[in-house]
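Input: one structure, supplied below.
For this depiction, one protein chain was excluded, whereas all remaining protein chains were kept in their positions.
On to chain A.
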Amino acid sequence: MAIMSFIFVFFFFSSLQPILSLYEDQVGLMDWHQQYIGKVKQAVFHTHKTGRKRVVASTEQNIIATLDLRRGEIFWRHVLGPNDVVDGIDIALGKYVITLSSGGSILRAWNLPDGQMLWESSLHGPKHSKSLLLTTNLIIEKDNVLIVFSNGRLNAVSCIDGEVLWKKDFEEESLEVQQVIQPPGSGFIYVVGFAASSQFEMYKINAKNGELLKHESTAFSGRFSGEVSLVSSETVVALDSTGSILLTISFHNGKISSQQTPVSNLLEDSPGLAVIIHSSVTGIFAIKTDAATIFIRVIGEGKLEVVEKTNHETVVSDALSISEGQQAFALVQHAGSNIHLTVKPAHDWDSNLLKESIKMDQQRGFVHKVFINNYIRTDRSHGFRALIVMEDHSLLLLQQGAIVWSREDGLASIIDVTTSELPVEKAGVSVAKVELNLFEWLKGHVLKLKGTLMLATPEDIAAIQYMRLKSSEKSKMTRDHNGFRKLLIALTRAGKLFALHTGDGRIVWSHLLQSLHKSESCRQPIGLNLYQWQVPHHHALDENPSVLVVGRCGPSSDALGVLSLVDSYTGKEFSSLSLVHSVAQVIPLPYTDSTEQRLHLLIDADKHAHLYPKIPEAIDIFQSEFSNVYWYSVDDDNGIIKGYALKTKCSGNVADEFCFDSRELWSIVLPSESEKIITTATRKLNEAVHTQAKLIADKDVMYKYISSNLLFMATVAPKASGEIGSVTPEESWLVVYLIDTVTGRVLHRMTHHCSQGPVQAVLSENWVVYHYFNLRAHRYEMSVIEIYDQSRAHNKDVWKLLVGNHNLTSPVSSYSRAEVITKSQSYFFTHSLKAIAVTLTVKGITSKQLLIGTIGDQVLALDKRFLDPRRSVNPTQAEREEGIIPLTDSLPIIPQSYITHSLRVEGLQSIITVAAKLESTTLVFAHGLDLFFTHYAPSRTYDSLTEDFSYALLLITIVALVAAIFVTWILSQRKELQDRWR
C-alpha cells in the first residue's frame, strides 16, 4: 500500500506542469496596456447632432480608427495588413465609413457606430495608378454612389452593398489621372490628368452610366510635375517640372483654356523650386518654396494674386463647407512656443472667422497636419474645432483656444527600447506624501483580512480591488527593493524619446531630440538605436544614468551619424554630437571608465573603428584590451560574413587617436546560388548565466558551451526567400549555423530540407531556439540546438574538484578550439510567429521560458523544458525525476500561459525582457502599435510572498498563538502546584 502511494506521489510530482495563469482580479495589478493608432494621415469628423461625436482617422500604420471627440479614446480600431495601405477614407450617408486601400484595389465599408465591416469589394483595373475616393450625392437607381478611381479605372460603387454600378477604363498608357471632380448638383464627372507629362487631358463622363461625353486635350510646351490643386470645380492649377511656371487650366463647359504665369512674376525674389501644397480650397492655393509658403488667389480668368507670404512653418487644412456656398479653411502657424490657429472663409482672405493662440509644448515640434470641423454655437455663430497632428506624431484636439485632449500616438512606432533605474530613495524626500497614514493602512489591512476570511461584502471587494490597482507603491518615482520600478526609455520613429514608468505606464518625460531634428547639415535624420551609456552604481546617489541615442542623417548606410546623450531622470539632452563619420555598427564594449561610462566602438562604412567617449582615460582602458577586441559584419545581400581585428591608429591624414583601422581576419562566403542569409541572432549582452554545468540524470554532468561570441545564422535557398508556398518542397531548404565570431569557426551546421523562412530565433546561454515552416509537413516547426563543451567533460573527478585542481574557472580563449557537441530536436508548433524572446532574470538561476509573440498579437509563454533535445518517448526513471517531459511531436499551447491574458498587442513588433532585482521575476515589455507591460515569474515568485498575502492575518495568528502559549503555561503551572500540594 505504501509503495502504491509512493508511486502515486511520484507520478503526481513528475506530471506536474506549472500552470502560470492569473485570476481575474489580478488583471491590471502588475500589467498595463496602452492602445495607439499611429500618425494620422487623414481624419473625417462625424458630428451629427444625434449620437456621440467622433472622428474617423486613417494612419500611416494602416489603421482605421474612430475616436471619441470629447476625450480622444478609441471607439473601435481596425489594423489593416502591412501591405494594405489606406489611400482614402470618407463617411457616406452619415453611417458608413468608406475606406479605399491596398493601392486602390480594396474598397470597404464599415459601420460607424461599432466598426463592423458591412461590405468589401475589390476593384481591379488595367494598370497601376493614383487612387482617388469621392463621395457624392449622386443617386443611381435609389443607390447612393461612390466614385472611385483606381488602377486606371473609374468605378461607380453603390454605398449600400458595394456593388459596382458601372466602370470606365482609362487604358491609355501614359495617362496619369490627377483629379476626379464632380461639380455639385451636376450629372457628370470630370476626370483630369496628364498624358505623357506634357499634355493636359480632360474627360467628361456621364455620372449615371459612365458614358464618355467629351474628351479634350491640350498640349503644353513644358512638362507637368507633381500635384494639381483644384481651385474651383472647373479650374485646376499645376506647376511645371522646373517649378517656376504656374499653369491655370480651366475647362469650363468642356473647353480647355490655360494660362501660364511664371512664379517670379508673383514674387520679387527668386523663390527656387516650388511645390504645390495639396488642398481643396476654392479660389486659393498654396505653393511652398524652400523659404516660405505662399498663398495665391485666382481671380477671374487665370489671373493670380499673392495674398500672403509666410516664412514660418504653415499648415493648411482642407476646405470645410460651413453653410450653403461658403467654405472655410484653417491655417496653423508657429510663433515661439505658441501656435496660431486661424480659420478664414475661402472667399475673403482678409477676414478671420477665428483666430486663436494656443500654448504648445515645445517637445511636440511642428504641426504637420490640421483638420477642422465646425459646430453651431448657442448664439448661432460658427465655432471651430481643429485636430492637429504634430511632428512627434501626437494628435491634439483644439477647441476654444485650449487643448481638449492629446494622444501620444508616436508610441505606436517605437524603434528601440532600453531601461533605466529610477533615483535612489533619499531619506525624508517625497515619501511622506505618498505613504498612507496608519489608520488608512490598518483599514486597508482589515479590509484585506475580511476578503481573506470571505466576510467581505461586494462593496468591500470593490474597495479592495480599487486599493490594489491604485497602490501608490507601484508608481513611486524611486527605486524599489525588488527592482520592479524602472523607466522604459523608448525611441520613436519621429525622433522623440519617451520615458515610461513601469508601474503604471505613464509618461514621465518626453523629449524631441534636437540631434534628430531636421537641420541644414542633417536633412533626413533617422533614429537608429538606444544604448545604455552610463549606469552609475558607485555614485548612484549623485549621478544620473544616461542613454546614448544613435542616429543617422539619411537612409543610406554612408550618411553621417549623430549621437546624443540623454539624462534618464530628466530627459535633458546634455550632449549631442554630429559625427564626421558614418555609423554602420555600434558595439558596446564590456569596459567602463572611472565614471562608469560604457566604452562604445562605432564602426563606420569604411571599416574604421571609432572609440567613444573621446577621453584619454577611455584610450588607456581600451589599449590594455586592444588585442582582445574583435568585430564582425554580416553582409546579408552578398552572403558574406567577415571578422576583423583592430590594427593601428587610423592612417588618414587627420591625427585622431580615437580612430583605429581594421584588419580582416576571416570571412565566410556562402554560395549565392544556394544560400541567402535571412536571420541572425546573438546572445543578449546583459544575460547572466548562473552555471556552466548542466546536471543530467544519474548525477552526470555536461558542460555548457557558453560564449558571448556565438552567432546563430539561418540561410535559405534564394528561391525560397519569398512567401510560404512560392516554391516546391524540393527546391527549398534551410541551413542553420553556429559561428564563433572571434575566429570565424563554424561550430555547427545543420540543414533542414523542405523548410523555409521566415525564421525567428533566440539565443540564450548555450542554446538556440528557432521557428520556421516545414513545407513537406505543411506546418510550422520549432527546433532547438544545445551546444556543449566536450573538452571540459573529463572534469568529473570529485577529489580533483574538491581540491580545486581543475581548469573550469580559468579564462577561455576562442583560439583554444573547444571540442563541442550539439544536441538538437524539432517539434511542430501551431502558430506562426511575430517575435520571440526569452525570460531574463538577474542571476540566471530561474528556469527559462520562451516568450512567443503569436500571429494573433498575443504573448505566449512556453517552458524551455518543452524544447529540450534530451526528450524521448519513454524517459527513464532518472530522466523523469530530472524533469524531462516525454516526447510529443508538437509543442502544447496552454491557454492559461498567455501572459497578455485577454489583451492584444496590435501589430506586435518585439518583446523585451528585463531582469528585476528579484531573481524569480522578469519584466516583460511588448510593443507594436500597442504597448503592454507585465511582471512574469517563470517558476512563480518563489522568493517573495504573493501580493495578496495577508500580513494582518499573520500578525493576528502570531498574537493569538503567543497568548495561547502564555495562558496554557499559567494554567499548567497552577495545576502542577495543586498536584504538589496534594
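Assume a residue touches a chain if its C-beta (ideal position, glycine included) is under 8 Å from a C-beta of that chain, and two chains touch if they have at least 3 such contacts; residues count from 1.
One rule holds in what follows: contacts and distances are computed from a predicted model.
Candidate names were "BET3 family protein", "ER membrane protein complex subunit 4", "Skp1-related protein" or "Geranylgeranyl transferase type-2 subunit alpha", and the UniProt protein name of the unshown chain is "ER membrane protein complex subunit 4".
Across the entire complex, the residue among A:Ala219, A:Val798 or A:Val873 in touch with the chain not shown is A:Val798. For the chain missing from the display, the contacting residue among A:Pro262, A:Pro590, A:Pro616 or A:Pro671 is A:Pro590, taking the whole complex into account. Across A:Thr682, A:Ser847, A:Ser872 or A:Ser944, the residue that sits in touch with the chain not pictured is A:Thr682. For the options A:Leu138, A:Leu601 or A:Leu670, the residue in contact with the chain missing from this view is A:Leu601. Listed for chain A, the residues touching the missing chain in the whole complex are 2-3, 6, 9-10, 528-529, 550, 552, 557, 583-590, 601, 603, 605, 625, 628-636, 643, 680, 682, 689-693, 695, 699-701, 703-704, 706-709, 711, 741-742, 795-798, 801-802, 808-815, 881.
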